[in-house]
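Below is one structure, written out as C-alpha cells; the observations come after it.
As you look at this complex, bear in mind that one protein chain is not there, while each of the others sits in place.
What follows is chain A.
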Amino acid sequence: MRLPKARGTLSEQLFTALREEPGTPVTIDAAVADDAEDRAIALWASYELHYRGFEDVDDRWEWSPDLLRVRAGLEEVLEADLRERYAAHRPDRTSDRVEDLAKDLFDYVAAHDGPSMARHVQTDATEAQVMELLRQKSVYHLKEADPSAWVVPRLPTGPKAALMELQFDEYGDGNPARLHQHLFERGLEAAGLRSEYGAYVDEAATTVLEANNVQSFLGLHRRLRAASLGHLAAFEATSSIPSRRMAQGLERLGFPDEIVEYYREHVEADAVHEQLAVRDICVPLVELEPHLADDVFLGAFACLDTEDRQARDLLARWGVAA
C-alpha cells in the first residue's frame, strides 16, 4: 500500500514529511488540521506504520519521536471527543459488583439504540449501496482482530489466555484459509472488488477512518487495555444477529457465496466470541484490576458510538432515514 491521498493542510504536510528520509526534522503542529477529515486520515496513516506500513515510507518512521508527537496531538483530540460523548452515556449500574459485570455489559450493549445498517441491507439496500458498504468496511475487515492483538502482552494470565483463545479463532484457528481477514478478501474478490490491504482507504468516509482510529488508539495504549477489550466485547456482542441480516440481504441481491459466507461465519463465531469476550476476558480482568471497570464501558461505548456514526453517515448519503 502507498500513502493515501492527503485530505487537508495537516495530512498534506505530514505525508510530505513521511516521504523524506527518517530523521528529517518534522515541525508540524497537529493544530493546523483543517477539520475532522484531515485529522482522521493523518492519524490513520500514523497508526498504519505500526501495522503494515507504506511502500513509499521508510519503516523507520514508525518510532520517530517527531512523528509520535504529531500523533499524540491527534490522539488528544480523539480521546477528548470520545470521553465527552461517553459522559452522556455512562452506564447506570446499580452496583459495581464484579459478579454483575457480565450482565451489566450485555444489558448496556442491548440497551443501546442506534441505526441498523444490517436491517437496511437485509430488506432494502440496492446492489450499489452494498458495494459501497463493502468498500468502506474493507478498511477494517482487512485488518480484522489486529487492533486487539496489541493488548495480549499487557494482560494477566487468565484474560491473556482467554483473549488468545478468541483471537486464535479470528485468525483461522491456525488455518490461513479460515483467517477472517482472508475470508473477507475472498468475498471482495468474488464480488468484483479489490482485495488488497488498504485498497479503498482513499474513499473511506471520515467516520470509517475514525472508527478504525479509535480501535488502534485503544489497542496501542496500555493504559486503555480494558477499553480495548470493552470495545471488543461490544463489537462481538453486536455481530451475530446483524451478520445474519447482512447474509440474508446479500443473498437477496444475488451476491456470490464467498461474501455471504463471510457473514455466515460471523453469525456462529461471534455468538461464541461475545461470551468469551465478556465472561472470560473482561470480567476476569476487572476481578484482578477493579479500577478498570469503567474503562470496559468506555470501550464498549466507543464501539457502539463509532458504529452508529458510520451507519448514520452512509444511510444519510443514500437518503435513507436512520
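One rule holds for everything that comes next: a contact is a pair of C-beta atoms (placed from the backbone, for glycine too) under 8 Å apart; a residue touches a chain by one contact, two chains touch by 3 or more; residues count from 1.
One rule holds for everything that comes next: contacts and distances are computed from a predicted model.
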{"item": "Per UniProt, the name of the complex member that is left out, chosen from \"Amino acid/amide ABC transporter ATP-binding protein 1 (HAAT family)\", \"Oxidoreductase\", \"CDGSH iron-sulfur domain-containing protein\" or \"Propanoyl-CoA acyltransferase\"", "value": "\"CDGSH iron-sulfur domain-containing protein\""}
{"item": "Full-complex contact with the absent chain, from A:R7, A:H231, A:R244 or A:R309", "value": "A:R244"}
{"item": "Identified contact with the non-displayed chain, of A:V208, A:A269 or A:C282", "value": "A:A269"}
{"item": "Touching residue (missing chain; options A:E12, A:D81 or A:E165)", "value": "A:E165"}
{"item": "For chain A, residues in touch with the removed chain", "value": "102-103, 106, 110, 156-158, 161, 165, 168-169, 173, 239-241, 244, 267-272, 274-276, 279-280, 288-289"}
